[in-house]
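Below: one structure, written as structure tokens.
Rather than the whole complex, this shows some of its chains in their spots.
Chain naming follows the written order as A and B, and within any one chain the residues start at number 1.
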């Protein structure tokens, strides 16, 4: 199966954490829940847009970079889970999914949780891919 | 590994969505979270029983149809996650699991969430299967 390989595209918020942004072993790729945190270049603090659509766009860009680092693509993604804290404007995020997945959609589950770990996060998405 | 294949048994609520009811790639099958939504034949609106046991029965029938469409069965299911909004009568759903899984149970996790995407849903279940 090959060894477990931690995939880290160098996102700043992943330093010093006890998980990897993604892990590959054999042809399975597991991607950690991504939120839309961006690091303020001056203060170093995490910042968030206050709109779930904007947050989703940022998350899908992070997923794109992680997949690329793992030499994979959205066509390999078989499952995503959306953990959301609000349904406000959530339906609009379907367009982001169409943009990145084309017509090759994954299985998906969406649930409304009580909270996410970073204050300000409205949505967090994890994913599983099966590589060729 | 073969290509990613979207599995769609033609459930009406899956039209025009940005996910597949299930996706197979290689021998991995990921099934999207299923709730007990039924489409009212007159109004076209989604309806739900107000009992978690009845909802669970409907969901397991959906899972059965999805697995059958994927040429798989409950004996291939290795994991389920129950996302519930109430614990009322939840213990009774064990009988549904016995009925469908026999004695070949999957690994399972159950959590109480703040809400599900369809108003009226008391339980949503996703699943992973490893095919022969």
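Criterion: a contact is a pair of C-beta atoms (placed from the backbone, for glycine too) under 8 Å apart; a residue touches a chain by one contact, two chains touch by 3 or more.
Keep in mind that what you see is a predicted model, and the values were worked out from it rather than measured.
The total count of identical chains across the complete complex in this file is 3, with 2 shown in place.
The rule is short, and it goes like this: only the chains that are shown with their structure count from here on.
A straight line joining the Cα centres of chain A and chain B is 23 Å long. Within the complex, the chain B residues that touch chain A are 1, 4, 6, 17-26, 28, 30-33, 81, 83, 113-117, 124, 126, 128. Of all residues in chain A, only 27-28, 75-76, 78-81, 87, 90, 94, 97-98, 101, 104-114, 128, 130-132 touch chain B in the complex they form.
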